[in-house]
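All protein chains but one are shown in place.
Should a chain be cited, it is by its letter among A, B and C, assigned in written order, with residues numbered from 1 in that chain.
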Amino acid sequence: MQPFSGLALLRRGLSGQRGWTTQWRSPPPKAAYDALIVGGGGHGLGAAYYLASEHHLTNIAVLEKGWIGGGNTGRNTTIIRSNYLFDESAALYDHAVRLWERLSQVLNYNVMFSQRGVMMLAHTVHDAQVFKRHVHANRVNGVDNEWLTPEQAKAFCPLLNTGNIRYPVLGAALQRRGGTARHDAVAWGYARAADALGVDIIENCEVTGIRRNASGAVEGVETTRGTIRAPRIGVAAAGHTSVIMKMAGIELPLESYPLQALVSEPVKPVFPCVVMSNTIHAYISQSDKGELVIGAGTDAYTSYTQRGGLHITSHALEAICELFPMFRRLRMLRNWGGIVDVTPDRSPIIARTPVPGLYVNCGWGTGGFKATPGSAHVFAWTIARDEPHPLNAPFTLERFRDGQLIDEAAAAAVAH
Amino acid sequence: MNEGLRTREGGRIDRSRGLHFSFDGRAYTGVAGDTLASALLANGVHLMGRSFKYHRPRGVLACGAEEPNALVAVRRDAARYTPNLRATQVELYEGLAAHSQNRWPSLAFDLGAVNDLLAPFIPAGFYYKTFMWPRRAWQWLYEPRIRAAAGLGRAPTEADPDRYASRYAHCDVLIVGAGPAGLAAAAAAAASGARVMLCDEQNEFGGSLLADDPRAAAAIEGRPAPQWLRETSAALGSNARVTLLPRTTAFGYFPHNLLGLNERLSDHLADPHPDLPRERQWQVRAREVVLATGAIERPLVFPGNDRPGIMLAGAARTWLNRYGVLPGTRAVVVTAHDEAYPAALELQAAGVFIASIADVRARDDGSWAARARAAGIPVLTRATVLGTGGRRRVNSILLAQLEGGEAGAQAQPCDLVLMCGGFTPSVHLFSQSRGKLCWDEGLQAFLPGTPAERVRSAGACRGVFALDAALADGAAAGAAAAREATAPARTGVCPSGAAAAAAAPPAAGGGAGFAGALPQPAGARGRAFVDWQNDVTTGDLALATREGFRSIEHIKRYTTTGMATDQGKTSNLNALGIVSCTLGKPIPEVGLTSFRMPYTPVSFGSFAGPARGELFDPVRTTPMHEWARARGAVFEDVGLWKRARYFPRGAEHMHAAVGRECLAVRNACGIFDASTLGKIEVVGKDAVTFMNRLYVNAWTGLAVGRCRYGLLLRDDGFVYDDGVVARVSENRFHVTTTTGGAPRVLAMMEDYLQTEWSDLKVWLTSTTEQWAVVAVQGPKARAVLAGLVDIDLAAAALPHMSVALGRISGVPMRLFRVSFTGELGFEVNVPADFGPAVWEALWDAGQAHDITPYGTETMHVLRAEKGYIIVGQDTDGTVTPDDAGLGWAIGKNKPDFVGKRSLERPAMTSPQRRQLVGLLTTDPQVVLEDGAQVMAQAGARAPARALGHVTSSYHSSVLGRSIALGLVAGGRARIGETLYVSVPAGDIPVQVASPVFYDPQGRRLHA
Amino acid sequence: MRDLSAARCLPLVSASTVLHALPPATRYVLRGGAEVRAAAESAVGCGIPARACRATLEGDRAALWLGPDEWLLIAPEPPPGGLAAGLSEALEGLAHSLVDVSHRQSALALSGPQATTLLAAGCPLDLDTSAFPVGMCTRTMLAKAEVVLWRTGPQVFRVEVWRSFVAYVSQFLGEAARGII
Partner (left out) sequence: MLLIDCPYCGERPELEFVYGGQAHVARPAQPAQVSAQQWADYLYRRDNTRGVHAERWRHTHGCGRFFNALRDTTTDHFRATYKVGEPPPSAAAPVPR
């Protein structure tokens, strides 16, 4: 792996940056591997990286039907936080934040993790009660999260309209360790690091079937690039998880919805942090390039079109303009849609499945990006040891049968 | 204005109406009909902007929406500051003040240009490779600097006072683009009597016709083009079935033929009427759509191709013919397409010296070349460009023969370079609609293929360029669309798709053009720009492919090509050409980055429309709202409702007011507006069966005239809603819900009724707003009511949890004897319009009994003293009836009710579930904070597992101490135990207690 | 004892040349099958439409189809003598639901050449007379409020709005009117 550094840039600059070689190979698929990851997003590539780096499983491949990072990894609003309510969630997401804090150095790839602070606005007495419960629960869990008065919230984000507004800002919950990262870099960084450890990253390779042996255990996959054998298969296909898992006869408590996001034209630095309002559905930050990055809601219906309705976009911008009325004159540059896989309790599933050798990591809904390193890390553990890491042990499939839900949505009325 | 640069006559401007404007504070004059760009060119100003990354000086490249360079901010006042506008789209008005962007201290001298010198060290994606050490430096050192350097214009910092409007519209045929094809389509569609809408992003209709030299213009339908344009527009305008929308951009194509249009109403006016919205967003549902969006001229990629004065040939033609502006005095033309020749000849005729035409094509059989030579213009074929000179304006260009390379190179002085690489059909909207694009080798461009919606493409946007052909294509499309739209049976995929795909467009007049970078023989110097605004060069694309990025989506994201505010309108195809060349893959295999809405940037305000302040969400108020407002009530938002939270006296703050209100209810009586509670009338002969199946309670035994606390679960077994239910008659229940829960409870009821139990003869009607509800609560409540109602209020006649129908002061009433306070209480339900009068009557009658108005906060304290839960505060969607201590409500002998089966799941029956209990602090004056965590031991260190949390916490005046409710693991078994509530300051010891703190026997209730 | 039976107080409407509040009315929601519809007609004194999204108006009585088993009956206020009694008598023994919603909603009249344009600012329906003829009625959305829209004339609409949404709806239409210049 060619090391990345400022010095390397300078040195190669003298020769027209010609010395650089491929960041990851593009090998043809081998006939067999020790393990396969289906889905070349951040969660899948990360899992491959940790399998190779921490579990010494290097004869493995990541199968991506399109181009890596082309799914939700490259389509989200890059918000990162861990101030979730339940112990199980807080532990999992905070594990991710801790990995985020060193990811650029670990991967030698600048993922631009910026702990600018994530501020969640309370607009009603009920919001305030809910957020204060979060703050208390997080403190007990060792997760930073603090309650701000309206004045403190305004001081933290001076553009915030706390005056003439339909739903006054009654306060906010602030996680200072929260922030954003550069989504593409996460996929590329994991890919480059995994590739350097021998992992094959195979793009334009769509899985069309899952092969199982007489005993029912997995033995490989059918793909558009031929059959590939492997005794262990980890599926991290986000919105398409249901489709893949059906190939192994597994039905999941999942529904895939269109989720939209958009960016404004780039402007000089004006927005210092991340602001979320779940009550009026506004999610906004400013990228390093200067674009305001805004999250919209999901459409009401399931869809695989990666396209949502105009009224969803309008609703999101109504909220943004209400909170930041000076932004009405800024212009939407680009809008896009992703497919998010949602579970009934809005918490993920990272677990073994009834099919031996088949593992699944799904159900991240609208909150998957923030968890990428943590999710990938425990998923790799689960695949390597055929047992869950303590952090993902609660996130089983069986919890729905037993009623052991981890219902962040119900408990907090907080979108992810 | 520099007279020399403005032609004496011609163009679509009014020379008699001079307009004053300023650019970077310097005063200029233009004329009516100018854009900011044309006016600046007429003043000899070519330097209009700085590029995003290297801060290179830039002039206009194009003349319309595709312009990548000339981005400016227009300032009307501090709050009306609009950044990132294209000077080519800003219509000039008297007093317009524009400012350049992304430069410091000035446009001419920009320190940021140092980046240009560092270019060799900051190639595409350099930021992924560095700024990683030391770890913390990214956020505190590197990132702030990168952010400061990035971004284009400044965001306004004051609230935008302008208004934005919204409009839904429907039509048979929507035509996008009012060029020749679009106008012909509109005329044909209108002729058939269809409802037609025609929109165009420009201020006047005509499209490509506007750029033609009127004197040389072709004839259309036997009339000179300008006359045809005038008359056709007029005819359409006078047709009542036709809606014409100039200055209106179709920015998005959504499922089921819904298009988003953004109409700009006031930005072009010097002094707009204050009521006039700035923009209006149209959502148009069209039965058929005709896209006549034209094509965008493609620049050529050669070293030094980005200097001010280097522009598209078609743009130069437009400056001359539409705006009467000479963009230069001595020009060199570089082209891969015939279209550059008429431009050269027309400019020459207008007095611009054309030094030479460099045609990169090998063939020299074109009649155009001959005409140029005849006009004395040297034509060089198999030519290429080795470089250009000049800093703030091009001053020379180095031309060479492909074979010759540097040897035969000739430097030519010039102040204008025209280039033409052919034309890229504007398939943006077609692609947004999910129609398939197919690559046309002959045109070197993607064309509309199979459509996914009811849409047709006509004219240049599907490769039909020649005027007569485009007119015919448009007319045919318009007529067919109108036919389809008005046809009785509309099924099957829109036929024109096949047509568009099959009927290959006529061979491009003027040849294919060129996608990629001009061949660069030895001696080429300088960077060749592909994406002007984002400063992406051929070298960046080469680097990306070298580093293993193969998908065009990866290359786009890594180099940012096509990601600038022009979204690659002039650059995407050249980038594709270059990548396909380096990867040795044909363009269609390299792929095409997907087109996304919006076509051009659209204001956030346009999407938000009028939804601001009071119109952001409806403000729902009760009939008695005005009374409360007049009494100085402080309101809280509950869903869409405004509810009185407390009634402060003078400077009284909340705690004092609530304390006073609580004591008033306990000692005398209080009056409370409960109108927002949801109400549903459940009527029909199967009403009781329905209630039995839905609610956990048993209803069969409920006598007419009696009430019962109803508890509703979701089928997953968790508490969903609650409320008092009265049996008004044998087959009629008056069901109440929580304020926020009303709509979702009714929706849930309808769901089960319509889809699971459709056999039941029962109907549901929302009566939330039929009834105004006045709660009179407290020991004196009976006395207050006695004089007003025609009902015996004696405990025996009207016991707790009963309902009676009668009249109050002559007004029909449903009188509930219920209490959410623990006191003797009544809830007077009267038809809503009588609410204010009845409230006043009760208020007057109450004066003799110290009646006090109280709000929701007081109500919360009173119910907490009694251990009554609030769904959503003491429950949170993970709480079962038993958790909440409501197991008693469940009808034990019922075979089933919604949620019953789920309650039997293992995790739902664990004794360690969190149960509702009372929590009493050892220090009675300490009031716990909502949501505080309850721990088993003191001094637990994070991460620690909590036993539960505080759900409700108040100071109770009547008890003279703090009280709290909480959900605690195995809580009921812990009553009497001491636990600890963790707060930053330390741990607060609390004793677990019964959740009923006041009058546990309920004597007051039954008084 | 004071008699307040005449003290009916409608929600405030910010009226304009095109928009004004209609007088109080008596309203019932009638639910049930075809037999219920037939049986009720005589008592209502007005045909009750079987056709979807159609209203009938006879004298001062009207019946609006809101759903396949749902009608909104409108009569003057105070209710004509015997209306309620007549209805319950006519429906005796038939499975049905009759609920008084006289005060649940309030009626606005929107009229004039701009009527459809103003509605189009927030109503997603095609209001062209070819798609929404005189006599058509339906529940629909007007911006963020649910309304019952009934076209009583080529340029006249009756808009039935739940009480607490009246202020919002009239404000919204007022804002829309300002924008038409």
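We take it that contacts are C-beta pairs under 8 Å (C-beta built on N, C-alpha and C of every residue); 3 or more make two chains touch, one makes a residue touch a chain.
As the structure is a prediction and not an experimental result, all values here were calculated from the model.
> Considering the full assembly, with which of the depicted chains is the omitted chain in contact?
Spelled out, the missing chain touches these shown chains: A, B, C.
> Specify the residue from the set A:169, A:201 or A:310 that touches the hidden chain.
Going through A:169, A:201 or A:310 one by one, A:310 is the residue touching the chain not shown.
> Specify the residue from the set B:238, B:367, B:758 or B:893 that touches the hidden chain.
B:758
> Among C:67, C:133 or C:153, choose the residue that contacts the chain missing from this document, as touch is defined above.
With C:67, C:133 or C:153 as choices, the missing chain is touched by C:67.
> Looking at the full complex, which residue from B:154, B:434, B:655 or B:685 touches the chain that isn't shown here?
Within the whole complex, the residue contacting the unshown chain is B:434.
> Even though one chain is hidden, which residues of chain A still touch it in the full complex?
For chain A, the residues touching the absent chain are 240, 242-243, 251-256, 300-305, 307, 309-311, 341, 344, 400-402.
> Quickly run down the residues of chain C that touch the omitted chain.
These residues of chain C touch the chain that is not shown: 52-53, 66-68, 70, 124-125, 138-141, 146.
> Using the touch rule from the top, list residues of chain B that touch the missing partner.
That gives, for chain B, the contact residues 254-258, 283, 285, 434, 452-454, 491-494, 715-716, 747, 750-751, 754-756, 758, 895-896, 900-902, 905-906.
The definition used in the following text is that only the chains that are shown with their structure count from here on.
> Just curious, how far off is chain B from chain A if you go by their C-alpha centres, in Å?
22
> Could you give the separation in Å between the centres of chain B and chain C, each centre being the mean of its C-alpha atoms?
33
> Provide the C-alpha centroid distance between chain A and chain C, rounded to the nearest whole angstrom.
About 49 Å separates the centre of chain A from that of chain C.
> Which positions in chain B touch two or more other chains at once?
Only 283, 611, 614, 617, 619 qualify.
> Show which residues of chain C lie in contact with chain B when the two form their complex.
1-5, 7-11, 24, 29, 31-32, 69-70, 95-105, 117, 120-126, 128, 131, 143-145, 162-165, 167-168, 171-172, 175-176, 178-179, 181
> Can you list the residues on chain A that touch chain B in the complex?
4-6, 8-10, 13-14, 16-18, 20-26, 66-67, 70, 74, 87, 91, 101-102, 104-105, 108-110, 112-116, 123-126, 128-137, 139-142, 159, 161, 164-168, 182, 184-185, 188-189, 203, 264-270, 280, 286, 288-290, 305, 307, 309-310, 313-314, 317-318, 320-322, 325-336, 344, 399, 401-405, 407, 409-412
> Show which residues of chain B lie in contact with chain C when the two form their complex.
Answer in residue numbers: 163, 165-170, 195, 273, 275-277, 280, 283, 285, 610-611, 614-615, 617-623, 640-641, 681, 683-685, 761-763, 765-771, 787-788, 808-811, 831-838, 841.
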